[in-house]
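Rest of the complex left out; these chains stay put.
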Amino acid sequence: MAQRLDPEAIDAALDALNAGAAEDGGAIWQRRGERIERSFRFPDFTSAFGFMAEVALVAERMNHHPEWTNVYGRVDAALTTHDAGGLTRLDFELARAMNAAAGKHL
Amino acid sequence: MAQRLDPEAIDAALDALNAGAAEDGGAIWQRRGERIERSFRFPDFTSAFGFMAEVALVAERMNHHPEWTNVYGRVDAALTTHDAGGLTRLDFELARAMNAAAGKHL
């Protein structure tokens, strides 16, 4: 099972994660308690759902699933590892995959 | 454009909608302000996502999309018609389609 990361490791992982994302304000991952969160905006529902389908496959392969809310072209995601009671490397691995999948549509 | 339904029409549409659903407590559509909401529970993520994929196609065909949150086997949906500022027949049509799609997985 993935180990819960300590605060220093989380900060480092979050910095590395966001270094690869566009520094355009809210569109980066932010820590909120034991979760990391990001809001993705797509031009329409088809783009948003294409993104979700791709991420769904990655999540199922990892056996690590997001909590996500979609309305039209917007997808708000929150990641945590319930079994570990906090953030683990799995959350950052899935976040990277989500950034990569989103990047195709933006 | 779909017309906003009056309170009596909403009550009637909600009754008709839930008559076709299992009367098992929380698993029916409920009105909350200008929205109707239902929580769907599936045995796993693959079922939940199969359901979402089918609903996504219906929503795109209708050009009427849900606000929905998914975590693993759970999908919480809320429907409203933004253009009309409230509930319209589109919301009840999409709700019926969601019930039908969910019924396959339950």
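Details
First chain written, first letter: the chains are A and B, and each begins at residue 1.
Everything that follows uses one rule, which is that contacts are C-beta pairs under 8 Å (C-beta built on N, C-alpha and C of every residue); 3 or more make two chains touch, one makes a residue touch a chain.
Nothing here was measured: the structure is a model prediction, and the numbers come from that model.
With respect to copy number, the whole complex recorded in this structure file holds 4 identical protein chains, 2 of which are shown.
Note that only the chains that are shown with their structure count from here on.
The distance from the centre of chain A to the centre of chain B, each centre being the mean of the chain's C-alpha atoms, comes to 26 Å.
By the touch rule above, chain A contacts chain B in their complex via residues 45-46, 49, 52-53, 56, 59-60, 65-72.
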